[in-house]
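Please find one structure pasted underneath; my questions will follow.
Heads up, this is only part of the complex; the chains shown haven't been moved.
Residue numbering begins at 1 within each chain, and the chains themselves are lettered A and B in the order written.
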């Protein structure tokens, strides 16, 4: 089966997710700067989610780079990832409109956690299919970044529930920073061979 | 005529349909968990439709895989399928907001039925064009899954009208499960040759 259509469809869905989030960033009624300023939490959550969806697109790009053949299981593992990503606009809007209140932050972190797990499932699914000697298997290695991310999301949930949703937001923002550096492991292994 | 643009356009429309459904999943006004929980029927109908649109993308992917040339009739049969799929966000939102009430469930099932019939029309259209000896003709065979699906949608409509819309929803959900297993018939026939 052709991996081009899988890439094209995923690119399409991710491009729409990253763009429709701006539709939740509603135009204020007044025309003064004072009408715009209260929107900062909505803007901040938009920026955070734009970065996260950008990271997922970037990593997805790298992940499929090493794939040769696509099977049915991968299609569903990929749709699973897209499903959790598709909830980002909702979670982002709820968090922004409620100024990073406890439950919206928890729901946002749960969605990030589900995205991270879905990405890991897709990654394992590809590794199993490509064999133990595959480029991806060597490139991913111990997957430290992935494990730190999952641990941080897991930590951010009780942190918010204990009354520190702002710190959960900071933690999740820091995790975004570690992914900001593009993942060059796959290219490295490809170049070595 | 080039099948790439047909695939690209269909991928684009399906990617948008699957993603804009989340726009109907409106952000609640409050910030408590209690404000989120009443949204479960909206969420459930979103999940169901996400799976269904995913199934259609998947099957469409397989269907066009075996096609060599695209003619004008196929373009219109394909647009017909996209039309019924494009009504999914509307039907999903109406069903979710009314907690799986009778008429919304009937409309949803009618839309699923129209999608299934449109898919069959496109499939027959391709088979007629590719000839009786085509890969697709052998792969589709008796098309048991397709027939069971259509029969279930036809059954789900009177079931809802008789006052059991919840059971219609369950039936339609079970049909989604039988399609969840990816359709490997086309690959099988291709590999055999």
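General remarks:
Simple rule for what comes next: contacts are C-beta pairs under 8 Å (C-beta built on N, C-alpha and C of every residue); 3 or more make two chains touch, one makes a residue touch a chain.
In this text, all values refer to a predicted model and were calculated from it rather than measured experimentally.
Of 4 total copies in the complete assembly of this structure file, 2 are presented in place.
Please note the rule applied: only the chains that are shown with their structure count from here on.
Matching CA atoms, the turn from chain A to chain B amounts to 90°, rounded to the nearest 5.
Chain A and chain B have CA centres that are 26 Å apart. Here chain A touches chain B in the complex through residues 1-2, 5, 8-9, 12-13, 16-17, 20, 23-24, 71-73, 75-76, 79, 82-83, 86-87, 89-90, 93-94, 97-98, 101-104, 107, going by the rule given at the top.
Those residues of chain B that touch chain A in the complex are listed here as 7-8, 11-12, 14-16, 18-20, 22-23, 25, 27-28, 31-33, 36, 47, 50, 54, 57-58, 61, 65, 180-184, 187.
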